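What you see is the complex with one protein chain gone and the rest in place.
Chain naming follows the written order as A and B, and within any one chain the residues start at number 1.
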Amino acid sequence: MKPARFDYYDPRSLEEALELLQKHQADSKILAGGQSLMPLLNMRLARPKVIVDINRIDGLNSVKSWNGGISIGARVNQRALEREKQVAERLPILREAAQHIGHPQIRSRGTVCGSLAHADPAAELPALALALDAEFVATGPKGARTIPSDSFFVSYFTTSLEPNEILTEVRFPGSPKGMAWSFLEISRRHGDFALAGVVAGLAVDPGRRSITGARLVCFGVGPTPVRVKEAEEALIGQPAGEKSFHAAAEIVSRGVDPDNDVHASADYRRSVAGTLVRRALLQVWQKLGGK
Amino acid sequence: MATTRAIKLRVNGADYEGTAEARKTLVDFLREDLGLCGTNIGCEHGVCGACTILMNGETVRSCLMLAVQAEGAELMTVEGLAKATGELHPIQEAYREKHGLQCGFCTPGFLMTTYELLQKNPDATVDEMKEWLSGHLCRCTGYQDILESVKLAASRLRGE
Partner (left out) sequence: MKIEGRYLFQGTVQQVWDLLTDPRALQHCTPGCKKLEAVGNDEYRATLEIGVGPIRGSYEGKICMTEKEAPRRYKLLVEGSAAVGFVRGEGILTFQEQEGGETVIIVNGDATVGGLVAGVGQRLVEGVAKQTMGQFFKCMQGQLAAHKSGGKTEI
């Protein structure tokens, strides 16, 4: 199929883009990389009356140091996560996870901010943003506001961005001291949408025995990425190892409420989420030097 | 606002011009307006890889771009591989020798990705080759011969 008719604008400035959104509100959609929007347009699953293409806007395309971590502008593509030295140095988990985002051909156009604003429940970047406590800079006609990650993702393909706002920047703070990360996902083929996935973070005391910090975010198991705090709390103070990781995995399996679909049943997703948690924790533990 | 635009594209080193609605995808524009039918359309949602071309040296899905978005960029399609004389590019030659195609529908996409891969990573390992090619679906070959073609192309381009 081909896209339905729309009015197309490619403004040269952010102000122009915001004016267009203010005028058209929910009748308009931002086009950045297009790797999520174009399939919807091509299949006519989305039929916005107005498309605001932000690719000709000056700026919005930098990767900068921020607060020990990095800030990523709206037009930055996903390949930047694999290419930028700052990412490799400060948040290597983003680089590791980026390989799972579609394929290289998707990542050359797809943007980091676009994937976040699209909020696909099975996408990798929303889960990473939640796990890493990212901040979202939403710019509207009255200026910019910052949205914390725990209130950004609302439901399937729904964020707390207003129709007249653009996600102009996402900021990932530096990883908490001593925390290492792991990323695992299960999909039928490499590059497919995840059936279930996990971002796991772990920090242990200098003696490398007891857990001082834990982060567990699952995706593909609900309308948004899910941070399983109960499982995190169960890990704190415990000795790192099979036993505590297994216990955390059980809590996750019980705690998530995935949907059934033709690709996988809810039960399968529940089970796989738990297994991935266990494996991801073991992987991080190994990264920290444990056995 | 006008939904129809004059569109100027630079493809395989040559300048082209056409007029189309803004909603026309790049792949449709290449095929229908510019007569460059080498690039194929498979799924129209980015998963099959048949529409893959190069934009400023990076592979992209031309079915997921609007033609207007490609203005100002250097595009390369499969038509840009062989010489004007008809002499095949070493990558095409390798695919021919190793039977890396049967019906040929997916092949232009595979060739463009092979091109970018070997440009940027001439010593790519087999795992890296598989990683790069994973964004392409082939219904005919079973992929093994495609992999052999890429290995041969790599070694030829290294001058071996």
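Simple rule for what comes next: a residue touches a chain if its C-beta (ideal position, glycine included) is under 8 Å from a C-beta of that chain, and two chains touch if they have at least 3 such contacts.
On a predicted model such as this, the values are computed, not experimentally measured, just so you know.
Peer 1: Which chains here touch the chain that is missing from view?
Peer 2: Contacts of the unshown chain, counting the full complex: A.
Peer 1: With respect to the chain omitted from the figure, which of A:Arg83, A:His190, A:His263 or A:Arg279 is a touching residue?
Peer 2: A:His263
Peer 1: Check each of A:Leu14, A:Ala46, A:Ala247 or A:Leu288 against the chain that is not shown and name the one that touches it.
Peer 2: In the complete complex, the chain left out is touched by residue A:Ala46.
Peer 1: Go through chain A and note every residue touching the omitted chain.
Peer 2: Chain A touches the chain not shown through residues 1, 29, 37, 39-40, 43-48, 118-119, 121-122, 155-158, 193, 222-223, 259-263.
Basically, only the chains that are shown with their structure count from here on.
Peer 1: Quick one: report the Å distance separating chain A from chain B, using the average Cα coordinate of each chain.
Peer 2: 29
Peer 1: Looking at the complex, which residues from chain A come into contact with chain B?
Peer 2: 1-10, 31, 34-35, 38-39, 41-43, 51, 53, 55, 79, 99, 102-106, 108-109, 189-191
Peer 1: Chain A touches which residues of chain B in the complex?
Peer 2: For chain B paired with chain A, touching residues are 1, 3, 5, 21-25, 28, 44-47, 49, 52, 55, 58-61, 63-66, 68-69, 113, 116, 131-132, 134-135.
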